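A single protein chain has been omitted; all remaining protein chains appear in their positions.
Let's turn to chain A:
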Amino acid sequence: MEPAEEDWLVESLRLYQDFYAFDLSGATRVLEWIDDKGVFVAGYESLKKNEILHLILPLRLSVKENQGLFPERDFKVCHGGFSDRSVFDLKYVPDTSLLVTSGLPGCYLQVWQVTEDSDVIKAVSTIAVHEKEKSLWPRVAIFSSAAPGVLHGVRLSSLQVVDLESQKTTYTSGVSDSEELSSLQVLDADTFAFCCTSGRLGLVDTRQKWAPLETRSPGPESSALRWCAEVGGRGQGPGPRIASLGSDGQLHLLDPRDLCHPVSSVQCPVSTPSPNPELLQVTWAPGLDDCLAISGFDGTVQVYDVSSWDGMGNGIEPLFTHRGHIFLDGKGMDTAPLVTTHTWHPCKPRTLLSAASDASLHVWDWVDLRASQ
């Protein structure tokens, strides 16, 4: 073992309650939960067949009692499928056996089926997309209900909701604004949030004609090339909060009731600019108050406690930094790995999954060092 790797492993005894490291056959940009026991991953290589896998988490992670009696630390491949295209996004349609993926080449969505009597994930149908884009792929979010709908769009102008079963369009944005979308997020049965690559954010009610609550776009003084956002956040104050992350490391917190004035704006201590701004990600912790995680700048994932921010943006330090992808790079690749995606475990408060460009997949439960002080 390399000394640096050994050092980090010894250090990790103190930093992590638990830590698992896996090697997938291909890197993934997707980590999508199906209940709290399984995740989907999917490859994004351009010249070969990619795999879509349904992985069951190691038993040790799922059991509540007597964890020590379960030696299994492996992922189980429950289902697998093949995709000719790169997969950049994957969404599971709750209470169905269906998945929707988005990728390139070709601007359309692919619908897949996961059945119990076979372990093969089959492609069943496609959803056409309004505009034909060459290098942009549609963002996807799912309206889950008795009749699930797929919200998708490349630009604000091409935003629409399609009923999954009938393939009928049930909603369109109806605007000509061609701003490129960065993310879409369904909030409840009638509302969704969008974030454009420019940083422009909006909350939309599908029952009304297009009249979203919006932010002012960050002006030309912003050095960020690209933005992403997530609505969520438990903790101080009523209702959800929105976190918006720019490729220059800027992080804004916004209150949905007043999107024009950020509650706080900070500069995260990350290496900038991000080598691939498309991989930027910010996520709220479902089980912790005021905590969020960011990735996409390098081979790390950083966790922040936003309750300590005073709105002035000075001296911001992450609560925790996961460096596993850098130190456990056993492949001796020339380029340092880049974290492609991360996600929080729905039930275990400090457990996250993170994937990197070297096809590694980590599951880690970090120790809140403040608690011991």
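Miscellaneous remarks
In the analysis below, a residue touches a chain if its C-beta (ideal position, glycine included) is under 8 Å from a C-beta of that chain, and two chains touch if they have at least 3 such contacts; residues count from 1.
Note that in this section contacts and distances are computed from a predicted model.
Its UniProt record calls the unshown chain "Integrator complex subunit 11", which is the correct pick from "Integrator complex subunit 11", "Proteasome subunit beta", "Dynein light chain roadblock" or "Aldehyde dehydrogenase". Remark: the omitted chain is touched by one listed residue; of A:77, A:124, A:147 or A:369 this is A:77.
Note that of A:23, A:258 or A:289, the residue touching the chain absent from this view is A:23. Chain A residues in contact with the hidden partner, per the touch definition given at the top, are 1, 5-6, 9-10, 12-13, 18-25, 49, 51, 55, 58, 66, 68-82, 117-121, 328, 330, 361.
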